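What follows is a single structure, and I will ask about it in a moment.
For this depiction, one protein chain was excluded, whereas all remaining protein chains were kept in their positions.
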Amino acid sequence: MQRVQADVVVIGAGGAGLRAAIAAAERDPKLRVALMSKVLPMRSHTVAAEGGAAGVTRDEDSLEHHFHDTVSGGDWLCDQDVVDYFVAHCTEELEQLERWGCPWSRKPDGHVNTRFFGGMTIQRTWFAADRSGFHMLHTLFQTSLKYPQIRRYDEYFCAELMVVEGRVRGVLAICIATGEMVCIEASSVVLATGGAGRVYRQNTNAGTVTGDGMGLAFRAGAPLRDMEFVQWHPTALPGSGILITEACRGEGAILVNKDGYRYLQDYGLGPVDPWPRAKAMELGPRDRLSQAFWHEHRKGRTLETPQGPVVQLDLRHLGAKKIHERLPLITEAAQTFAGIDTVKQPIPVCPAVHYTMGGIQTNVRCETPLRGLYAAGECASVGIHGANRLGSNSLVEIVVFGRVAGESAAEYVRATPQPVRDLSALAQAPAERLRAMLDRREGERLAVLRDAMRDSMEEGVGIYRTENGIRATCAKLAELRGRYRRGVRLDDTSRPFNTEWLSAIELGFMLEVAEAMAHSALERQESRGAHMRLDYEARDDTRFLKHSLAHYGGDGAPRIDHRPVTITKSPPKERHYGGAGKQAVLS
Amino acid sequence: MNTYKRSMAGWWQRNPFYRWYMLRELSCVFVTAYALVLLLGLYRLVQGPEAFAAWQAALAMPGSLVFHLVALVLVGYHSWTWFKIMPKTLPRISLPDWAVVTGGIGAVIAVSAALLWTALG
Partner (left out) sequence: MRSIAIECLRYHPETDRAPRLQSYDVPFTDDMSVLQGLQYIKDQLDGSLTFRWSCRMAICGSCGLMLNGKPSLGCEHFLRDYYPGPLRVEPLNHFPIVRDLAIDQSDFLRKLESVKPWLIGEPPAKGTHLQTPRQLDEYYQYSQCINCLLCYAACAQYGLNDKFTGPAALALLHRYNADSRDHGKQERMQVVNAEDGVWGCTLVGYCSEVCPKGVDPARAVNQNKIESTKDYFLRFLAPRKGA
């Protein structure tokens, strides 16, 4: 087996991974940074993020405001000390991106423009047209090319973490083009592998979003935190789940049901006038909007399409000029994927799984409980999103904590130098297990297990949950894991570029991550943020002002326990949206 | 890694876009050829009335007429494609692309009409 030595290995080359690699290289230019990704960096799912990244800039805005929007948006499940750090560093990271060339949209005077976003009191969302993630990712990737210390391993699939005496010492990876395995021996590993939305059938996510890093850390002993909190983006195209950005609503789009009625006013987000107002109606937070859809559907007020029930996102009143200037990407997407001309017709939309609030537990320095292991971005739960993430907090999260993770990992290398450890012996067993997957001649097809998992998650761990529903999904997932262990039959038994093999490995991760989500949801007997229980409709701060932690149970179910949330200056209150408020000026 | 490199043989025959491109390139040959014919005519003019008359007679021969017909079509196509791609070669100017194309082709037609009128009148 090929052996490679590095100091810091970063798994995942999206926004967080690239930022971490750059940060490690800048913190100590003598470090060897290995940047590994199962796809080319510019294919990472950061590229699809559209709306923008939040950072306080306006005079009338303040860190306090951003803090309070985030904490209340998260339904008080955020670790407030971490949120404090986060909001204080957003703007500087976005400015750094600008200095690296990110083409932020501008005001006429040349300063960066900001727009409204769901759940935010004041305009603080920096944006690059409606393809902010695309521009951020390409800026980061192109900037990373300046650093000779960063050695990229494009299209390498990280399949296992190598842990020696409780410390992560490297990874076992598959070179996708050849199918050969390589062992990278390092002093620290940063996971920046993204979310796990593909465990659901209807999602906005790319095919790569399979929770690999979460699964890797989970199996190695790091707990997964707050996994029951899954965000449904309220406006995705029915069927494909292709995202229609929140930026539409930030620019003034409205949501109507089949009667042309702006139904959000019935769910605590009104009154309709004066309009628009920050945090009201369509500028409310995502969990509330997705839940409103669910209720509308129950009442029979959604439109039926061959791809399922929808409501309508209407942009027509914005006018062609504004639509083409501010929202060109979704105009294209609506035309291509739904045959809709947004200037003339409303877009049919419905909620789809979009973001995983939960993830690998880390502290504010991105350290996981496993020594030498760091995590940043959507795969991590650093403590800022709580029970519901506000739009535009994630694109900035990846650069704020991507940097922290890179610097922490670099400092760890300096602080705890270790001799090179030959991991090839340790890697033999996992390598053999992976290779043996290619020998299976009997068993079920991948797609059967995968589709069963996705359907069960939609059913039992959806927007609204009940005990029986969740239990049924837990049982189903246990059954699917058993069937998976007995073996998946692969049509492709060769090594070079065997994507069926990789999909089978991903399915293993997905089943375990889904199980963590389902069991965490079962244990949380309250409704908070994105986790809504029909059998426990109220928020219960007495019992559940706590994070959930899922601990790997091997072949069995995960064990769930709870830890208190860090509350500093904002004691839990009722979440208020809508209501009387100042009229917002949409620029 | 055992990658496979596909052959480029016959590449331009496989796609209509490429075939029109090759025709465009071929048209340059005819532009050059016609320019040489004109240069020869000029040279014959300098040599004197008999030489020029001989050149004119040669132009009237059937082979020459065929050549001139083909050349006319291809030079016309050449001009058309020239102006169609011209916007891509210009630095940023305040004229939109369609104005450059229309202006250019319009100028060709106008000048050709003027020359024809002069020649016939």
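Labels for the chains are A and B, by order of writing; each one numbers its residues from 1.
Keep in mind that, in the parts below, a residue touches a chain if its C-beta (ideal position, glycine included) is under 8 Å from a C-beta of that chain, and two chains touch if they have at least 3 such contacts.
Since this is a predicted model, take the numbers as computed values, not measurements.
Just so you know, the chain we are not showing touches A, B across the whole complex. Contact with the chain not shown here comes from a single listed residue; of A:S62, A:Q307 or A:T466, that residue is A:Q307.
From the options A:I11, A:A34, A:V47 or A:V413, the residue with contact to the chain not on display is A:V47. The residue touching the chain not shown here, chosen from A:V39, A:A53, A:L423 or A:L477, is A:V39.
Of the listed residues A:E26, A:D81 or A:E98, the one in contact with the hidden chain in the full complex is A:E98. From the set A:R27, A:H66 or A:R131, the residue in touch with the chain omitted from the display is A:R131, counting the whole complex. In the full complex, chain B touches the hidden chain at residues 1-6, 8, 11-12, 14-15, 17-18, 21, 25, 85, 87-89, 91-92. Touching the omitted chain from chain A are residues 39-40, 42-45, 47-48, 95, 98-101, 103-112, 131, 134-135, 138, 142-143, 145-146, 154, 177, 206-208, 239-240, 242-243, 306-307, 329, 332-333, 336-337, 445-447, 490-492, 494-500.
Heads up, the rule we're going with is that only the chains that are shown with their structure count from here on.
Chain centres here are Cα averages; for chain A and chain B they lie 58 Å apart.
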